[in-house]
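Only a single protein chain was left out; the remaining protein chains are all shown in position.
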Amino acid sequence: MSHNTFGHLFRVTTWGESHGPALGCVVDGCPPRIELTEDEIQTFLDKRKPGQSKYTTQRREADAVRILSGVMSDDHGVQRTTGTPISLMIENTDQRSKDYSEIRESYRPGHADYTYDAKYGIRDYRGGGRSSARETAARVAAGAIARKVVPGLIVRGALVQIGPHKVDRSRWDWDEIGNNPFFCPDATTAARWSEYLDQIRKDGSSVGAVVEVVAEGVPAGLGAPLYGKLDQEIAAALMSINAVKGVEIGNGFEAAALTGEENADEMRIGADGRPQFLSNNAGGILGGISSGEPVVARFAVKPTSSILTPRRSVTRSGEDVDVRTKGRHDPCVGIRAVPVGEAMVACVIADHYLRHRGQVG
Amino acid sequence: MSHNTFGHLFRVTTWGESHGPALGCVVDGCPPRIELTEDEIQTFLDKRKPGQSKYTTQRREADAVRILSGVMSDDHGVQRTTGTPISLMIENTDQRSKDYSEIRESYRPGHADYTYDAKYGIRDYRGGGRSSARETAARVAAGAIARKVVPGLIVRGALVQIGPHKVDRSRWDWDEIGNNPFFCPDATTAARWSEYLDQIRKDGSSVGAVVEVVAEGVPAGLGAPLYGKLDQEIAAALMSINAVKGVEIGNGFEAAALTGEENADEMRIGADGRPQFLSNNAGGILGGISSGEPVVARFAVKPTSSILTPRRSVTRSGEDVDVRTKGRHDPCVGIRAVPVGEAMVACVIADHYLRHRGQVG
Amino acid sequence: MSHNTFGHLFRVTTWGESHGPALGCVVDGCPPRIELTEDEIQTFLDKRKPGQSKYTTQRREADAVRILSGVMSDDHGVQRTTGTPISLMIENTDQRSKDYSEIRESYRPGHADYTYDAKYGIRDYRGGGRSSARETAARVAAGAIARKVVPGLIVRGALVQIGPHKVDRSRWDWDEIGNNPFFCPDATTAARWSEYLDQIRKDGSSVGAVVEVVAEGVPAGLGAPLYGKLDQEIAAALMSINAVKGVEIGNGFEAAALTGEENADEMRIGADGRPQFLSNNAGGILGGISSGEPVVARFAVKPTSSILTPRRSVTRSGEDVDVRTKGRHDPCVGIRAVPVGEAMVACVIADHYLRHRGQVG
Partner (left out) sequence: MSHNTFGHLFRVTTWGESHGPALGCVVDGCPPRIELTEDEIQTFLDKRKPGQSKYTTQRREADAVRILSGVMSDDHGVQRTTGTPISLMIENTDQRSKDYSEIRESYRPGHADYTYDAKYGIRDYRGGGRSSARETAARVAAGAIARKVVPGLIVRGALVQIGPHKVDRSRWDWDEIGNNPFFCPDATTAARWSEYLDQIRKDGSSVGAVVEVVAEGVPAGLGAPLYGKLDQEIAAALMSINAVKGVEIGNGFEAAALTGEENADEMRIGADGRPQFLSNNAGGILGGISSGEPVVARFAVKPTSSILTPRRSVTRSGEDVDVRTKGRHDPCVGIRAVPVGEAMVACVIADHYLRHRGQVG
């Protein structure tokens, strides 16, 4: 059972609400003797942190992580994991006090307000409670650890679509990612998005997005044929991010329109005498098992449900109401989903790396 | 850990290879006192059975299921589940003997041959071994039981795209599903697909497809906010089906191109005094929890990798080779994926139904 | 996988070392709308707290618990669980700085020092690290929540043996438990233990103990026939407590010496028209499933391994050494194991209560 846990050998349990004192996670199963400091984790948290541009929520959170357990200095003074659970905590510091009475009574369309009440009969209405995007900070922190578990693993993400505007793949440059507030791998596209999103933001509207995550350095052999497929668990991990409505691996939905001839990734023996693939439609995974090619996953993020335009809804007590959401929100929540997607993919790969080592040796 | 098991309270463990004596599954956690006969399960297996039209593999399998445990007659002679594990077995009867020496040495492009060897160092090359579509018979059998766990649940699937040809949704009629060999909900589209697929089949080629599964009668409140999201587990379940490369819920990837205004599912109090949704972009799931609306999922199936046209590949011993796959194959493996997709969705919903009942009562 | 997690629907993940900044746990799966305050949890922590008598370690810890997530005030201002994970944290305040260089290099006999190094190649030698009895504070906190999950459940524990001295069962009085520092249900025995343990303590020695836990109000039907037996999971839960070397249910090892006639718990229809048992050799569990009788479990706790008398051992670098352990220790760690045992039994029963409700309804 895994309502708030993901992973098996590399396991992450997250906790915390948007407006509680803190949030965090427990990372269980991290191998011992891996170098790990708060600073390393902080680096990744800083990428996800809100309030870094006008395109993300203006909530101001330091998102400062503390390691509460699971590491110690070795004989040489280097801080390392001990093999025991690593508890990470991030305090909430900017839970702006405001009047939640409206949200408390009304179900915001597109939000989980209605379904939470249907399920639990009680709901933390303050800032989305458990469904707040703040929870993803814990994922990013866990992902920072996961990256260190698999030697040579590099996981990078990019935003490849905002609203109807897709990135120009012919100009893909990973080095551009850090040069714009969108994790966009193409400066020209970034400029276009900037203009488009300015208007969305001014309108109090929001828009969806597509994120692509690429993992390089994944050894061949990770995963399992059926219910432990590497792609299946990546799909689950990405779909577990708030607002995600679709996931695909490799060429994904495009594969439906192709013939077997077009879709086949052919192979040849390379100059180094080793098998190599001549294309990567499969996104690095065949039969649920990694092929050694880069693992490529994409996920669709729906537009932020919090918008200024009133939408029709109902109250808990059964009355019609119109709801408009004021306050600090991301006009495109897909932007901050990039480091979150990276983290989730890193966690799944780390888990499968350990599982493979366990079963096959 | 779940390499061959899926589900938590309603758990299914499958076993068996294409060319072994049998395949089957153990369904653990089915509630007691549910009426269950082999005939009921057989009905669903017959929908998935190969060789029913020229568009599916000509392998002839009776796919006759036996219940080996977990049911007994009650005081009134009605066969019911007892709450103990239900073991189901389907014998393989048409493992045509043939020469596998070529497949044994060469990696078929698009198949899991290479990755199996990379992982296990040993591989059942006969008919795909564990990755054979035959394994899905066990899923369909389990799904037949799952359908009975949730009162009022109806799960139906349809093929909505073959190659580049999408179904005409304006003419959607569930009753058409059984009138054509494609599970197509529109007779006109079915006729077009028939023509298109004839050519594919004659060419020894193959093509991809998209399947849509709709579950009605899902009570509001199933699922969990983050790592037990109903949509996440549906995504994982569908992605665990062979050849699936993408999954989406509700409007899925389309949501990326929409604004918050367009995507919101507004609500009003209905004539019966209860909240109702005015649209279902969310596909029946908000914040990972079912809303009471129909749950809608789609998945993309890549073209069958077994094709007559030679493709470049390599051998186990490191030589270049050209591979063409003769023998009995589905030109569009997406067709038979329809009842499999239904079964997986039914299993996930049954599992979450029991989990919700456990946690919330 | 459950290296630091126990339970399935009611799941507890603990973290923290003896000498880190804090320890705690995440309780996942607690049903919503249950009243819960820090004070209620604190009550149970106070029973386990060190330094309350001369018979337990003189380490001074407030063991003050904080609820970091998973509760909120309902419409009437009553604090309730929300169904989301409950994160509990207890800060370490009395990690007395001392010289650990000896422990760091030498393996203390009876401790896990050697096996930790054998497993992880790194070890938090400060105060036992993860194996410290301090970890059990997190269990007691989780148990306080578990008690509230099952209506009518009462879980009580008693020390029934210290060293060779067993409690006099003919004078068992639950009300005596709080009147002595041993959780002893008989004042006379308590007086004898007091004398005995004074000597042990003065000698810098230690001694083992046996704890009995009785759960009343357990509804019939919890558990499962084979691998989810209620007694099996109680056994695992109790054996997971540090220093526990044996567990028994009902008459336990005594049953080995009995005949079927002697051991049978006969039944009769009671005055209320309902079946009742005439004895409870089974300890409330038949075939792994609760019978409605009190669940009775006992566990043996070995003597504290930290003693003043030197014992032969070896160092990490492979030299013979004699080890004696100074510092603050429990002469009989079994005493403080009483509330821990109660907590574990409560957690298992809560978990099975939810699991039963899930599977059977």
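Chains here go by letter, A, B and C, matching the order in which they are written, and residues are numbered from 1 within each.
One rule holds in what follows: contacts are C-beta pairs under 8 Å (C-beta built on N, C-alpha and C of every residue); 3 or more make two chains touch, one makes a residue touch a chain.
Small disclaimer: the values here were computed from a predicted structure and weren't measured.
Engineer: For the chain left off this view, which of A:Ala138, A:Cys184 or A:Leu354 is in contact with it?
Structural biologist: A:Leu354
Engineer: Using the touch definition from the top, which of C:Asp63, C:Glu248 or C:Glu342 touches the missing chain?
Structural biologist: C:Glu248
Engineer: Touching the absent chain in the whole complex: find that residue among C:Pro109, C:Pro181, C:Gly217 or C:Pro294.
Structural biologist: Final answer for the missing-chain contact: C:Pro109.
Engineer: List every residue of chain B that touches the chain not included in the displayed model.
Structural biologist: So the residues of chain B touching the missing chain come out as 1, 3-5, 8-9, 11, 13-17, 20-24, 26, 28-29, 32-33, 66, 68-70, 72, 74, 80, 82-87, 89, 119-124, 129-130.
Engineer: In the complete complex, the non-displayed chain touches which residues of chain C?
Structural biologist: Given the touch definition above, chain C has residues 1-6, 8-9, 14, 107, 109-112, 114-116, 118-121, 130-131, 135, 161, 163-164, 200, 205-210, 220-229, 231-233, 235-236, 239-240, 242, 245-269, 273-275, 278, 282-283, 285-292, 300-307, 309, 311-314, 318-320, 334, 355-356, 359-360 touching the missing chain.
Engineer: Can you list where chain A touches the absent chain?
Structural biologist: Answer for chain A: residues 1, 8-9, 29, 31-32, 83-84, 225, 354-361 touch the chain left out.
Following the convention adopted for this analysis, only the chains that are shown with their structure count from here on.
Engineer: Set chain A aside and report the joined-up groups of chains, separated by bars, or one piece if nothing splits.
Structural biologist: Leaving out chain A in thought, the network of contacts stays intact as one piece.
Engineer: Work out the mean Cα position per chain and let me know which chain is farthest from chain C.
Structural biologist: B
Engineer: Distance-wise, how many Å sit between the C-alpha centres of chain B and chain C, to the nearest whole number?
Structural biologist: Inter-chain centre distance comes to 45 Å.
Engineer: Roughly how many whole angstrom separate the Cα centroids of chain A and chain C?
Structural biologist: 38
Engineer: Two or more other chains in contact with one residue: find those residues in chain C.
Structural biologist: 1, 8-9, 29, 32, 83-84
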